[in-house]
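So the structure is just underneath, and the comments pick up after that.
Only a single protein chain was left out; the remaining protein chains are all shown in position.
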Amino acid sequence: MSEEAKLSHTLVVSDLSAKQRMWGPRSTKNRESFFHDAAGPYASPSSLRTTSKTDTRSPSRQSNSGQRKPTTWLSFPLEFSFSTTMVGPTASLSNLSRADGSASFKCPTTGYKILGSVNAPVELPGRRDALKPEEATVEVFIKPGNTTAGVGERYAEGIIRTMLQKLILGRERGFPRRGVVITLAIVGGGAIARGDSYLTLLPSLLHTSLLALLSGAVPMSMTYSAALMAVSKSNVIVSNPTLVEAKAASSLHVLAFSSKGHLLLNESQGRFDFDTWKTVQQRAHALCRGVELPEVDGDIAMEAQGDSGTAEGFVRETVEDHLCRDYAWKINTE
Amino acid sequence: MSKEAPLSIAEREFILEALRQDSRLDGRTPDQFRPLKISFGDEYGHVNLELGNTSIIVRISAEVTKPRDERPFDGLFNINLELSAMGSPAWENGRPNDVESYVTHVLDSVIRHSNALDTESLCILKGVSCWSIRADVHVVAYDGNLTDAACIAVMTGLQHFRRPDAVVRDGQVVVYGVEERVPVALNITHKPLSVTFFAFNESKNIIVDATLKEEQASEGELVIGINNGGEMCFMNKFSGATINAREIVTRTSVALEKVKDLNAQIDRAMQADLALRAKRGMAEESRAENDR
């Protein structure tokens, strides 16, 4: 299996430029550095790095899914072409008529599409005891696309609610003793089967919630961005893994960073040591915020990334685009 | 929060007065539907439907299960509707309300009980395994006429959906992956849809496809479930003012005309989507599979 993987891998690499070959994954360490500067799905599709990144990633994907038949290699060129045309996430804002704020978000690697709505501030009847008198109560509800909600949804709801409660300024005018009701519906992508990790869905849910809250003008102290990271069995860190990669991974991590750099959320699953987590954190931080971090191993030179390539930059661009369209009457006349 | 905000007196009286003059707030005639927009997601059976400002997403899914003991030859088919605060702030998350049970009842009666989906064709091996088809209806924005919109969306989804092929070989059920065998369309026996009429001004004015405000101002309603062949599979008058029998007969023919028109629109959207899928070709198809 691994023999085959290597073989076809070198075949592909030989097609690429010398520079690319130099970057080929000879060692795990090198490969890591490689993923590091490629920004995953946020990278521009035309960049050479993205291309080569997926080349190097394919073998690892292959070795991860050991049960796959060797004939799958026939589909390699397809994977290749897919990877080169890989696009970043897509999102739209204020697309629902009844909700106060709404957003849809599509993650290209996992295929999930989430529709989110925010109603705030609203009255929450029959829950007077549960309401805090001084601030707003945040409610999160996740609605799976084609199954009935279960423990997975409740678990994710808890994580999101806890995180958002810290960011929403529930004491602002009009909000105390009212509810901020966030509803997230999974409208695209596969269902999460029993036993599968819910972490793969979490970053998409978090980004949808944020965009919906922004479009509903709910006061917040800061924004955030999140990333899904996987560590494969061969200890390779994969940023924004696909569902296949996530399933085969030895550990999965979801990290969220505030726009001021705090680590807001750290959900991990599987076996890993602290050093691995530290590296994962660095990678996730770069992916979310594109900020240079201290070097990890000493031999990795970080590349500063453009704002547009990061998850945070994506949120900002989406909001800017929408606001400029909404206020075109003002911008164009003045 | 469990109820929509009530109409003001001014709104109610204006809507009634306008209808007396055969005018509606959005300029439609009494027998006119709002513009219907149907689009499809990446997966088969994923329908995005917009009827004016009412917006619904339907997802159809299939899995292999054991048939019920008393019906070993039948597959399972369920329509699942759960209203969330996304559709209207009046709906509470996780708490069933009247609208939900009402719409579910109509959908069940019009689509499920009329056997629009032939459940016998879902049987794989008698008493051992069958397909369970599930339609999930997500109401993402509610501006009236939920029942008709949901009916259209579910029927479109059922016609668009393709389930994996399954055969019985040596007493074993083999389910083929979508990449191995072309997935199979469901067996639709007929295409019933519901048309809901709302009555105003002592039933002198009767309209179709009411908006939320019109629904709130109405005095009574009449639901007719009918297919292209004019076969009525459901009729109900749940509440409200009386509508005389002659009126009901004429409304039935209006409903038939509407259903034919709506089904034609569904067909057009389906054909356009299937053509698009064919054009994208096999390469794209398998790409989507890898993606998933």
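What to note about this one:
Letters A and B mark the chains in the order given here, with residues in each chain numbered from 1 onward.
One rule holds in what follows: a residue touches a chain if its C-beta (ideal position, glycine included) is under 8 Å from a C-beta of that chain, and two chains touch if they have at least 3 such contacts.
Throughout what follows, contacts and distances are computed from a predicted model.
Look at the chain that isn't drawn here: its UniProt entry, checked against "Ndufs1 NADH-ubiquinone oxidoreductase subunit", "Catabolite repression protein creC", "Exosome complex component rrp40" or "Ubiquitin carboxyl-terminal hydrolase", names it "Exosome complex component rrp40". Residue in contact with the omitted chain (choice from A:Ile114, A:Leu184, A:Leu199 or A:Met220): A:Met220.
Considering the whole complex, the residue from A:Ser104, A:Asn119, A:Asn146 or A:Gln281 that touches the absent chain is A:Asn119.
Interface with the hidden chain, as seen from chain A, comprises residues 93-94, 100-101, 119-123, 133-135, 167, 169, 171-174, 176-178, 214-223, 258-260, 315-316, 319-320, 322-334. Interface residues of chain B with the unshown chain, by the touch rule above, are 1, 4-14, 17-18, 21, 23-27, 89-90.
In this text, only the chains that are shown with their structure count from here on.
Spacing of chain A relative to chain B, judged by their CA centroids, is 33 angstrom. For chain B in complex with chain A, the residues that touch the partner chain are 1-2, 41-43, 46, 53, 55, 57, 59-61, 80, 82, 84-89, 93-94, 134, 136, 138, 140-143, 283, 286-287, 290-292.
Residues of chain A that touch chain B in their complex: 75, 78-79, 81-82, 96-100, 102, 111, 113, 115-117, 119, 122-125, 139, 141, 143, 145-148, 181, 183, 185, 187-191, 242-243.
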